[in-house]
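Everything on this sheet refers to the single structure shown next.
A single protein chain has been removed from this complex, and every other one stays in its place.
Lettered A, B and C in written order, each chain numbered from 1.
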Amino acid sequence: MVRRLEAWVVGSENKAPDYGAVLNRIMDDIRPYLGQGRPADYIPALAQVDPMKFGMAVQTADGAAHVVGDGAERFSIQSISKVFSLTLAMRFEGPAIWQRVGREPSGNPFNSLVQLEYEQGIPRNPFINAGALVMTDIIMRHTDDAKGLMLAFVRELAGNDAIDYDPVVAASEWEAGHRNFALAHFLKSFGNIRGNVDQVLDTYFHQCSLTMSCSDLARAMLFLAAGGVMPGSGTTVTSPRQTKRLNALMMTCGLYDEGGDFAFRVGMPGKSGVGGGIVGVLPGELTAVVWSPALNPNHNSLCGMLALEWFTTLTGRSIF
Amino acid sequence: MVRRLEAWVVGSENKAPDYGAVLNRIMDDIRPYLGQGRPADYIPALAQVDPMKFGMAVQTADGAAHVVGDGAERFSIQSISKVFSLTLAMRFEGPAIWQRVGREPSGNPFNSLVQLEYEQGIPRNPFINAGALVMTDIIMRHTDDAKGLMLAFVRELAGNDAIDYDPVVAASEWEAGHRNFALAHFLKSFGNIRGNVDQVLDTYFHQCSLTMSCSDLARAMLFLAAGGVMPGSGTTVTSPRQTKRLNALMMTCGLYDEGGDFAFRVGMPGKSGVGGGIVGVLPGELTAVVWSPALNPNHNSLCGMLALEWFTTLTGRSIF
Amino acid sequence: MVRRLEAWVVGSENKAPDYGAVLNRIMDDIRPYLGQGRPADYIPALAQVDPMKFGMAVQTADGAAHVVGDGAERFSIQSISKVFSLTLAMRFEGPAIWQRVGREPSGNPFNSLVQLEYEQGIPRNPFINAGALVMTDIIMRHTDDAKGLMLAFVRELAGNDAIDYDPVVAASEWEAGHRNFALAHFLKSFGNIRGNVDQVLDTYFHQCSLTMSCSDLARAMLFLAAGGVMPGSGTTVTSPRQTKRLNALMMTCGLYDEGGDFAFRVGMPGKSGVGGGIVGVLPGELTAVVWSPALNPNHNSLCGMLALEWFTTLTGRSIF
Partner (left out) sequence: MVRRLEAWVVGSENKAPDYGAVLNRIMDDIRPYLGQGRPADYIPALAQVDPMKFGMAVQTADGAAHVVGDGAERFSIQSISKVFSLTLAMRFEGPAIWQRVGREPSGNPFNSLVQLEYEQGIPRNPFINAGALVMTDIIMRHTDDAKGLMLAFVRELAGNDAIDYDPVVAASEWEAGHRNFALAHFLKSFGNIRGNVDQVLDTYFHQCSLTMSCSDLARAMLFLAAGGVMPGSGTTVTSPRQTKRLNALMMTCGLYDEGGDFAFRVGMPGKSGVGGGIVGVLPGELTAVVWSPALNPNHNSLCGMLALEWFTTLTGRSIF
């Protein structure tokens, strides 16, 4: 199949790709794989999602939007929210945040708590749970209503005031999140959470419960493909330097323990969530977002990984 | 200083950068930092190198070459050779190599042997020593003269028949390389080295002893910036897909435990060696190679890291 | 000094040792070492204890009691309480407890949380914090008033109704115990705490706050030297088999990461606490308890370790 795809691309390589056609093509090709893998099951709200769902959206820096399948349906963005919390923390404190969190991939599958113990309470990066808890703690030093602030920020980025937290999911995280409790208290024991542990967890669980569609996410992340500026409004979200660095972090740390493979196969900065969403960014060009709830053993969307690999193959686009 | 640099770039951002001027500018700016850090001292030949050396070379995909400082002087490329051995292994066995080595960053500083034990003898990636030993073992299955083949390959890529192994360095590696002996025997105990351990080590130590200049390396790596084709001769080194994947691996795994930081600060695929060299690749555009023997605590060239960060800042070039 | 001590012992080796004389001799010999090391400082109540305090008590199975120095003064027994909670859990559930906790020493200093992650929530033994939390959880399944039950049990063993919890210490543990919170939530995430995490922690923190003297402890632990029977009352605390096993666990797991050294130097089952107490048991013969608040780097009483080493040397008594 790969050879066929490449041949197909060759014919169109000097024109701008027809993204609508590309998305339709991916939909067709991905169909046989739908239902492989398993949705996250640690909270009921995620386990009940139809594993056959598949949607995709592309938003180009020059304003064009493309959607296929269930790309307009909202889903639980889970860890994709870590991009928003890192962005807010960067805006509030700038480079000072790097005293409390690292910038290196986390490496081996054992190390959620292990690594934290070795490195004295400094999480390896802002995209593992421990690092995201520290980002949330940072945000909470600058506002009395972190949940409100985060929601307003995401709504503005996506241009959609209907985006909201899912209170059922947020409540479920409280019940299932013993490991996150452990992480938060462990961080506190090293002094790397400064606020109240329960309040930090409450804010964090709400972030994870944000419900957005592929289209929402493609718009909300577009500043990462546009040098930090929202193309529509011209509002500056992050400086060019910050934008470059957010993309670099997504490239090296955005896909759990599958980041090397994502770079290898897909070749663009990305961030995934256990709700089955994956965001990809081609700096200067576009954002591509996919959603398919069934996960592979690395906790990334099985069909989402394939769809983004085919997207960069079909379009011949990659940062490498 | 950063603000000044950015201002300087702004004035030239819409023209192709004057790389010669950029290199001279970096030479000037880097001078105060020369001598900070320490050269590798585990073998005498490296410890004796003048820590004030600094050279840099840029080679563009369209054929232009720029050199400053000691950029034409040969140095011990050490782990940069792992790019050549991975390339050869890919050419011999294609995707089959990924059954014997992973593609994920190695994560924490403890894990040279630790990780190998957890993951049953499968090195995390081809750029850690364990992974490179496996690549060497693969190459040796396909030739009776792996040292000769490697040398001919590198000479052809660089267009310089004077490139050679340094027998003193190779011999020193034998004496100092107890940890590599340990790794090789450990891999053998898992069945992931198939040849004779001593012969694999001999070949590996010779690879590490390769002596090349910044200019040599900039030319030799240029296929990575040119879709796998050597611009001068038009010879295909790797397929477009393989080329993209080599760049992705350098991006995520090329700088020991500082790869995240290199992505964050510099923003291009790279590979470093304890001889003080660092190679950077901007796909489609150029290779940039720097040499300065004094290392930072992560075993990467201290001034080399700064120089490449300034290079991407001054030119406004980055993959992100 | 060692030679002199041995000579001194030789003269008395065929008679029963004069334990009173031995304790006085140890007091004299230990004096130059008092004040070395540092009291635990993670909670104020421990940090404020006079580091020059030193007391010791010996209780023989045939009923004789000896005390020197501050041996009648109460101190915070901290982890020594883990012997009592293990004994109660054994009494309630017998061998079934070994499905929820191991019996092996914990090995390396990194592994409080690390080990728990590797071994899927099964603590290595009942004397590390994680294992003791599981014992507390077990006890709480069998009573609505675990704090009251534990206190009554210890008072009966020691024959002293004045023994009590220290509410200030128990409250401090709540404030300082983030790592214990992390452990408890982590255990809960593996299903190995069944009750309410906060209630388990409250009970556990109270146990640690028990305040007893060397004499109290020497009496309370005497059943371990007497086949499980309290010599005075003849009450059976544990079966002979359980008693042997409690002693075995103290031998291999009772002194944090210094258990091997304690066996090597002292040569009897023991249990230490960060309050500076150490309990030693010579099965069939006696209990020996020492208290000195200043700790060595392994969190064991510096003078307590010396005193017990001299005790077994002077008396020629050891299990080996």
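Operating definition for what follows: a contact is a pair of C-beta atoms (placed from the backbone, for glycine too) under 8 Å apart; a residue touches a chain by one contact, two chains touch by 3 or more.
These figures come from a predicted structure and were not determined experimentally.
Considering the whole complex, the hidden chain is in touch with B, C.
Interface note for the absent chain: among C:Q59, C:T87, C:Q115 or C:T315, the touching residue is C:Q115. Which of C:G20, C:G35 or C:G102 touches the hidden chain is settled by the complete complex: it is C:G102. Touching the chain that is not shown, out of C:P17, C:G71, C:G177 or C:G267: C:G267 (per the contact rule at the top). When the omitted chain is restored, the residue from C:S85, C:N247, C:S272 or C:S301 that touches it is C:N247.
Chain B residues in contact with the hidden partner, per the touch definition given at the top, are 110, 112-114, 116-118, 178-179, 181-186, 188-189, 197. Take chain C: the residues that touch the chain left off the picture are 102-108, 110-111, 115, 118-119, 124-125, 243-245, 247-249, 251-253, 257-261, 263-264, 267, 269, 283, 318-320.
Everything that follows uses one rule, which is that only the chains that are shown with their structure count from here on.
Seen from the C-alpha centroid of chain A, the farthest chain centroid is that of C. We define each chain's centre as the mean of its Cα atoms; on that basis chain A and chain B are separated by 31 Å. The residues of chain B never reach two or more other chains; the list is empty.
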